[in-house]
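One structure, pasted below without further comment.
Yeah, one chain of the complex is gone here, protein chain that is, but the others are all in their spots.
Chain lettering (A, B, C, D and E) follows the sequence in which the chains are written, and residue indices restart at 1 in each chain.
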Amino acid sequence: MSLAIYPGSFDPPTLGHLDVVERASRLFDHLVVAVGVNSSKSSMLTCDARVRALEQCVAPWPNVSVDSFSGLLIDYALAREAGIIVRGLRATSDFDYEFQMAMVNRRLSEQVDTVFLMTRWEYSYLSSSIVREVAQLGGNYSEMVPPPVRKPIADALRARSGY
Amino acid sequence: MSLAIYPGSFDPPTLGHLDVVERASRLFDHLVVAVGVNSSKSSMLTCDARVRALEQCVAPWPNVSVDSFSGLLIDYALAREAGIIVRGLRATSDFDYEFQMAMVNRRLSEQVDTVFLMTRWEYSYLSSSIVREVAQLGGNYSEMVPPPVRKPIADALRARSGY
Amino acid sequence: MSLAIYPGSFDPPTLGHLDVVERASRLFDHLVVAVGVNSSKSSMLTCDARVRALEQCVAPWPNVSVDSFSGLLIDYALAREAGIIVRGLRATSDFDYEFQMAMVNRRLSEQVDTVFLMTRWEYSYLSSSIVREVAQLGGNYSEMVPPPVRKPIADALRARSGY
Amino acid sequence: MSLAIYPGSFDPPTLGHLDVVERASRLFDHLVVAVGVNSSKSSMLTCDARVRALEQCVAPWPNVSVDSFSGLLIDYALAREAGIIVRGLRATSDFDYEFQMAMVNRRLSEQVDTVFLMTRWEYSYLSSSIVREVAQLGGNYSEMVPPPVRKPIADALRARSGY
Amino acid sequence: MSLAIYPGSFDPPTLGHLDVVERASRLFDHLVVAVGVNSSKSSMLTCDARVRALEQCVAPWPNVSVDSFSGLLIDYALAREAGIIVRGLRATSDFDYEFQMAMVNRRLSEQVDTVFLMTRWEYSYLSSSIVREVAQLGGNYSEMVPPPVRKPIADALRARSGY
Partner (left out) sequence: MSLAIYPGSFDPPTLGHLDVVERASRLFDHLVVAVGVNSSKSSMLTCDARVRALEQCVAPWPNVSVDSFSGLLIDYALAREAGIIVRGLRATSDFDYEFQMAMVNRRLSEQVDTVFLMTRWEYSYLSSSIVREVAQLGGNYSEMVPPPVRKPIADALRARSGY
């Protein structure tokens, strides 16, 4: 049975992320969407909010689950006994960074391999940081994220602006 | 009448920016150099200092004016009824980022198009962050910026160092 | 009056080219789509077939015309008294090549400037060479080119295969 | 059952190709290494020689087979009812080209997805064209290709030089 | 006599850095490994710890010494009467940034030239920031850094975690 991990900060999850989830769910027996928790970085959504929203998003796929992890990704993958890390590539993503991380992870363990999927072109402009920027500047982000993610973002913006 | 916006943080304006202004002023009927205000980012020059320096720099071109804006660029462009966003590209600029932002902006509104000009090669090493770094480390930045920008930088450095 | 030239080999014209034509036609007073003739390179469509197909494609825009040229692009632009060269950029286009050609052209004449537009993302996979490859391998190219281009391609394929 | 195709010209197969084969064979139930035949391009090894050499190379993996195809890759994949195309990425490979081809293929059929694996760093300098160049200039290519590929190359070089 | 400077933050020094040192030591008569001190940036190792560790690392090469500097690199190079700046390039390094800095430095002084060496492929995934990230997340960084660097990192991690 092939177990794959799709790691990310998902702050917030975007339609591009969901496209990768859908396609990876067809390639592997089980897929874990794994929210990386980085205590030293401030985030828009709490880890809990991200996990809950993702759980709603992935509900249609029975072989996809959601988890969170801290520490090194490779240690998490080994602990889960997952042999595959899935990453999405966009035409405008930082390919060199992705390549470097894949090499580091292979260096840290030969048992886990990184597999890259290409995000659909209609989502190639989309990234979590774009959504955050648009949202914080008052723009319309609703077509950039899956429906279950809209309310958590609205809540986070409201909390930030002091209500 | 074609109205184009040349947005940026211009912290500080460089000779490369001015080269783009000069050339865009020949392409379009009116050009607005628009200083983006981002309250969450610290800057070397105040928004006011940047606008005043740019106004002196663009004085030779009657069809160029200076403005500032906060919020989403695309909302500002729509509010000004500008159909064109101008961006300068350097050989060493982050092309992928520029491409992504152009896609985001087109997604947010089909009424505004992004046009790219290539900075002259003699300015291809120049960016605001390079000028800031050289200036803060005591280097000679005077040939990197238009004359009206020299004094504001000197003032900002003096203020920072505590006089 | 701003006169812009959109040069290319257009062998064949694609929907991506037409997208650039449409948008450039809004930016400039007059646009000339200029088919570059390179006698040393073999082509799928004859220069004539490309010009005729493009003329049908650009019929909807009264300020767009089609022409062909041989020799240096910059000499053609100067002869037409055009101040602007338009180039389309795709996320997957050879940005370095485009940058180099823009620098060469500016070096050859300061009177002509190159302006870059970004092809819509849904056409970012499209290039003339992709269409040629798909067509020659028997694939379906009809959704990759404007309708007036379909017959000339079919004719060229039939001629090649020896009817 | 997941059926994946690893297409290429494999002229000649390199150790980098074999690394991708080994890793893809662990990810998918069955892998077909598919030699693309392009009659309009001259090759160093005949299609037959490439297929025979690859068959020897993949003998250790029971779920890997070798085949050849002409025409469009996507048509071949659909005919084989394969849902996955595997491509190797090297740090120095033409990422933009790979991205473009993946987009074209998805456009031609939504039923087939492209998956990218990263070649190990010790093979990141290796490509078929490098091997051909080194071989044709009399250099030592034996550590660049799997053992079964050495004799076919030597034979091809000898045939070319007129024996 | 050729005097070259190899500048960097070396926070911490990696095996990739040492590879560049070894090879540059063969190219030039004397090489100074120069730790850049940037008071506005927080670092994992103190400048002192980095200099001491580097001194142990470079002990095998009699023509290599270690120094530190603040302010502009080009001013430091001129003060040392060094004509050469050495930089390592990895396949995944930010080539555009390196190019821009080399241009800036040449603009600031024509007397100093930048020379690039390519890091060995087995270290191409390695950077100081990767080591810091792996170390801070509890991973095994010992094969990423020269032996004299291990203890300073362990000390820094212990200090940070509050012992």
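Brief remarks on what is shown
Criterion: a contact is a pair of C-beta atoms (placed from the backbone, for glycine too) under 8 Å apart; a residue touches a chain by one contact, two chains touch by 3 or more.
All of these numbers come straight from a predicted model, not from anything done at the bench.
Though it is not drawn, the left-out chain touches B, C, D, E in the full complex. In the complete complex, the residue from C:28, C:99, C:121 or C:141 that touches the missing chain is C:99.
Take subunit B: the residues that touch the chain left off the picture are 91-92, 121-122, 124-125. Residues 91-94, 124-125, 127, 130, 134, 137-140, 143 of subunit D touch the missing chain (whole complex, contact as defined above). Along subunit E, the points of touch with the absent chain fall at residues 2, 23, 26-27, 83-84, 89, 91, 95-96, 99, 102-103, 106, 113-118, 120-121.
Going forward, only the chains that are shown with their structure count from here on.
Centroids of subunit A and subunit E (each the mean of its C-alpha atoms) stand 33 Å apart.
Each of the following residues of subunit A touches two or more other chains: 91-92, 96, 99, 103, 121, 124-125.
The list of touching chain pairs reads A-B, A-C, A-D, A-E, B-C, B-E, C-D, D-E.
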